[in-house]
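Heads up, one of the protein chains got dropped from this complex, but the rest are sitting where they should.
For clarity, chains are labelled A and B in written order, and residue numbers in each chain start from 1.
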Amino acid sequence: MRKIVLILLAAMLTLSMCAHAEEGIVIGISMPSMQSSFFEGELYMAEETAKAAGVSYISVVADGDTAKQKTQIEDLISKGVDAVVCVPNDTEAIVSSIADCVAAGIPFIAMGRMPADMKDVALAITCDNFACAEACALAMADGAAEQGYEKVKVIELVGDLRDQNAVERTEGFKAAAAERGFEIVAEVATEWDADKAFSRLTDTLQGIDDFNAIYVPSDFLLPTIMSCLQTAGRWTALGEEGHVIICSIDGDPLAMEFITSGYVFMTANTDAFSFGRNAVAGAIEIAKGNFPAEVSQPVEVGDLRKASIEAAGDTIWGNVY
Amino acid sequence: MKKTVLTRLYRGWTSNPVFVATLILFVAMTLFVPSFATVKNITTIAQQFSFTGIAATGLAFVLIGGGNDLSIGSNISLSSVAAALVMTRLMGATGASVLPGILAALAAGALIGLFNGFCVSRIGMNAFILTLIVQMLCDGIALIATDAVSIGNLPAGYTFIGTGNVLGIPLPIAIMLAFFAAGQFALSKTAFGRRLYAVGANRQAARLVGVPIEKIQILAFVISGFCGAAAGIILSARLGAATPSAGSNSMLEIMSAAIIGGNSLFGGKGTVVGAACGVILLSLISNGLNLLGVSYYATMIVKGGIILFAVALDYFNQKMRTRQMLKG
Partner (left out) sequence: MEGLNRKKGFFSREFLLSNIIYIAAAAFVVTMSLINDRFLTGRNIINLFTQSTVLMALSIGMALAMITRGIDMSLGSLLFLCAAVMQFCGKKLGWTSPAMCAAGLLTGTAVGVLNGIIAAKLQVYPLLTTLATMYACRGLGLLITGGGTGLMPMTWGKLTSFKLLGIPSQVFVVLAIAILFQIFLSATSFGRRIYAVGDSEKTARDKGINITRVKVFVYAAAGFMAGVAGIVSSSQVVSVPANLGANQETMAIIAAVLGGTSLFGGKGSTFPCALIGALIMSCISNSLVLLGAAPNAYSVVYACVIFFVVLMDTIRAKVMK
């Protein structure tokens, strides 16, 4: 009985495997997880770019597991892809995968997060977190001026410090804030978890009344902030009493709605589509043998406020996705 | 008919569905999955499951003894972190630091195993919950010790474990095979092994016969901890970095592999060879899904399905065993 059951299982798996040979250029895309609409946007545009160029691709998702990502990249190499486009799950551990790629003569393209050792990376589409933080600080000053606040007193939300992006976004902001004479009245550790952010922000708002701005390192936290501010009676639109200048980073769909209605002042748009597009376009070029002059290519940071969103419409990934 | 070694081997293999399934899957993949049947791919797969294989070996001991160990994953992470810390922070990543690093990892793993064994066997805490707690503890300690950042730049002597060859065989594979052989030998040919089976099968009876139950179970946990540490060393050597969270995701896979391989949750049954087969089977499935580019969501569902299947299989096996016992 048991034998039959297991044989059936093996047979079913066999049947579900239809072989198809890959011809032409094949791009391997390795994502760390799908738990962020940012990754979703990156992957979507990466695949679209490949399709548009008439090139095949294989996408793998590592489920937040570093060992799995290593395995998946090894499998992509086995499969004989012509280039690997990758968002590293762990920036230290990915170095060994880069070595694997190099040993197999396959170029490695980093997207979004930078490997700890950039030695053998053929192309890196970087996210300039410092520029994002700077843009936020600038917008915050503008917003305060518009609202008539003399000094910016900001509550800073901090992401999960295991994420290099979170580290850079907080460091960048602290520097920009110091330059402009902002006062950071409180820091809230969110660990990139909305529930924790809710609890901790609520706790923080309990003890602090004197603030007029909030720095949000990722748009997905915006609904949580809305909830907390509503409870504290500070959720008002621009121009109204007690309005809090909120500046965030990402540029994802959540932010669009809030900015258009005036509750959030600005978001630093790190265009997920650009990452995917530039990475795959670059990968295809490299696969054909054309290596880029500059290895590190930052994606331009957009400053999205009410007016600019209305003007830009469909070209912003946050509006489309 | 005279029972020759060959016939016994043959009957052993065909009676265990895992062997059959693995064989069939292997053949099917050779025929149907492109890029599968190359030497490079096969050796790559073997290296990939080297660390889960070693951990599953250790887990088999605990399962056979009637316990359970959910902390293996975190053990893997913490041991590798211990090794990395000793090598990089204490000894400056020199060649001489490799051995102390390895010893630190193995010691950490064994200590965790000792703690697990003591709490479960001596104090009588529930194995599931206790090892779940230890898992949280180890993860937390690993995070604090590394400040949540992976430790890279490990000395070359250490990473050689993950990337080097011995007699043409990649080291991870060789080490894994050594563990398989040693583990299976310990289980089938030593007094400890026999007693372990006895304790797992019927604790009360074993106690009546005079078997030192607690010592046996504690030793099983220590072995599991030790194997977990070894797995951690191999994983971090392959990755070239010690990640505070690397092993945590593997716990479920290691557990499923051991159970599929015949190591019953009810205790008293199973082998290292079975666990090894379970690991191979799961790796083949994983590799196949990767090579075919199956969607992420589908793989999650497959994952859940496999665990369910493994547990269901174990349950049915247990039912049939009990039925046979009552008949005979």
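Keep in mind that, in the parts below, contacts are C-beta pairs under 8 Å (C-beta built on N, C-alpha and C of every residue); 3 or more make two chains touch, one makes a residue touch a chain.
Keep in mind that this is a model prediction, so the values were computed, not measured.
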Among B:Leu137, B:Leu177, B:Ala201 or B:Val294, which residue is in touch with the absent chain?
B:Leu137
Among A:Ala189, A:Ala281 or A:Val295, the residue in touch with the chain that has been omitted
A:Ala189
In the complete complex, which positions of chain A touch the hidden chain?
34-40, 161, 189, 191-195, 197-200, 202-203, 206-207, 219-220, 223-224, 226-227, 230-231, 252-254, 257, 321
Against the chain that's been left off, what residues of chain B make contact? List them.
119, 123-126, 128-130, 132-134, 136-137, 139-141, 143-144, 147-148, 252, 255, 265, 297, 300-301, 303-305, 307-308, 311-312, 314-315
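Going forward, only the chains that are shown with their structure count from here on.
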Need the CA-centroid distance for the pair chain A / chain B, whole Å please.
35
Quick one: which bits of chain B touch chain A in the complex? Just the residue numbers, please.
14, 17-18, 20-21, 24-25, 28-29, 32-35, 38, 40-41, 44, 47-48, 51, 147-152, 159, 162-163, 235, 238-241, 243, 245-247, 249-250, 285-288, 290-293, 296, 299-300, 309, 313, 316-317
Which bits of chain A are touching chain B when the two form their complex?
1-3, 5-7, 9-11, 13-14, 17-22, 34, 58-61, 63-68, 70-72, 74-80, 90-93, 95-96, 99, 116-117, 160-162
